[in-house]
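Below: one structure in structure tokens.
Of the protein chains in this complex, all but one are displayed in their positions.
Naming follows writing order (A, B and C), and every chain is counted from residue 1.
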Amino acid sequence: MKLEAVKIENPDNKYQVIVGQANFTIFTCDDIFKALLTAVPGIKCAVAMNEAAPKLTRVTGNDEKLKELAAKNALAIAASHVFVVMTENAFPINVLNTIKLHPAVCNIYVASANPIEIIVAETELGKAVVGTVDGTAVTRIESEEEKRERRETVAKLGYKLD
Amino acid sequence: MKLEAVKIENPDNKYQVIVGQANFTIFTCDDIFKALLTAVPGIKCAVAMNEAAPKLTRVTGNDEKLKELAAKNALAIAASHVFVVMTENAFPINVLNTIKLHPAVCNIYVASANPIEIIVAETELGKAVVGTVDGTAVTRIESEEEKRERRETVAKLGYKLD
Amino acid sequence: MKLEAVKIENPDNKYQVIVGQANFTIFTCDDIFKALLTAVPGIKCAVAMNEAAPKLTRVTGNDEKLKELAAKNALAIAASHVFVVMTENAFPINVLNTIKLHPAVCNIYVASANPIEIIVAETELGKAVVGTVDGTAVTRIESEEEKRERRETVAKLGYKLD
Partner (left out) sequence: MKLEAVKIENPDNKYQVIVGQANFTIFTCDDIFKALLTAVPGIKCAVAMNEAAPKLTRVTGNDEKLKELAAKNALAIAASHVFVVMTENAFPINVLNTIKLHPAVCNIYVASANPIEIIVAETELGKAVVGTVDGTAVTRIESEEEKRERRETVAKLGYKLD
């Protein structure tokens, strides 16, 4: 079986990218977008989703650059019923539960601003996402000092108690 | 590692098929079925689920044809703790959240009435679902006219405001 | 404080009635309706919801009789941000989780086809739902025989294993 690594296009890794599997594309592409509008005030985002018949990438959003990128990435993956969400001013922790609980969503493959590769298998019928590379692989376990430092960083980001 | 594409049997693609991963098969096979009974009035459905020890496909449902197909498809996939739900008069958007929120369910690989292939890897220990082909791959991005048409189709299906 | 029991109008108790508290009426009235469309294939339903400013009952749905009844009942309750859902061919177990997980919903006061009274308190500011009478009160504990019978009834309704 042919396996291919599709690079997600994300200039300067400045956008958040979420890739998942759902169904009922003509409805869901718009409906995930509308659900995202409730998740974060003033969210800028786009949703692209692939449909097997006709063989089209559908796209909706409220930012032209994000729409272009989301559609391009969904088309590059090509596997049917896969969706790509791209956001500018919202993080995955702000929107993942909204997406997970959408009634047409099966699962989420990856959510990250790292460089991403989607591993796609190809059969005679079509294509399938079989895995995702979400940034570089790790090489060792953190030290106690590094654990302390990451917690300080989290606190600096505002995730702390008064 | 050996990879195989298992075709889901679904005559005329007239049934909806949902494939996922869960655990506690002897309980879960029946309990997902009972949960589905609450999701849609008069739902016709079957749930088949694989168990590693003993090496059996378990099946339950309220329609003999759906039970036969769900069990056959689960057995063809063979991977342990994988379940196959088949429904006749309910769509994935009617039941996916019920399944996702079931306490024994890990995730859902695919939900569709498209032709489906389940990509299965085989190791010395057993088998694993590594991806799903959910219909043919896409080839281009929709035009504005095609976007307008799909929204009209969604409205014709009843998803519109008065 | 003045307390009043508002009778829910429901001819022959043939419709299912759900009363709850939410917010952002101009958005939510329509959006709960659209969420219900995904819950049950071919659902007939209406959503009415009260808004404090302007002092209006908003209503949407896909059945004129249900819209009229839902709006009339919401207006009779009058408390702001209260919504009334009425369905013809769907039961609360088919739609309650969809409503509970809607991002604008606080809670659900009652869901039933029993005769219902909503207990409403009135202050100088406005009105508040303080409780619901959902059918007649009970008088004793079931016997073992009655427990067996109710389980048979549940099975006759289709909630049984093959």
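Just so we're on the same page, contacts are C-beta pairs under 8 Å (C-beta built on N, C-alpha and C of every residue); 3 or more make two chains touch, one makes a residue touch a chain.
Quick caveat: nothing in here was measured; it's all calculated off a predicted structure.
Enquirer: Which chain C residues touch the hidden chain?
Expert: Chain C touches the missing chain through residues 1, 21-24, 26-27, 30, 48, 50-60, 71-72, 74-75, 78-81, 100-101, 103-107, 121-123, 125-131.
Enquirer: Write the list of chain A residues that the hidden chain touches.
Expert: Touching the chain left out of view, chain A contributes residues 30, 33-34, 37-42, 60-62, 67, 89-91, 93-94, 97-98, 101, 158-159, 161-162.
We adopt the following convention: only the chains that are shown with their structure count from here on.
Enquirer: Between chain A and chain B, what is the gap in Å from one C-alpha centre to the other?
Expert: Centre separation, chain A to chain B: 22 Å.
Enquirer: Could you grab the centroid distance between chain A and chain C? Build each centroid from C-alpha atoms only and quote it in angstrom.
Expert: Roughly 36 Å separates the two chain centres.
Enquirer: Could you work out how far the Cα centre of chain B sits from that of chain C, in whole Å?
Expert: About 32 Å separates the centre of chain B from that of chain C.
Enquirer: Can you list every residue of chain B that touches 2 or more other chains, as numbers and ranges?
Expert: As it turns out, chain B has residues touching two or more other chains at 91, 93-94, 97, 159.
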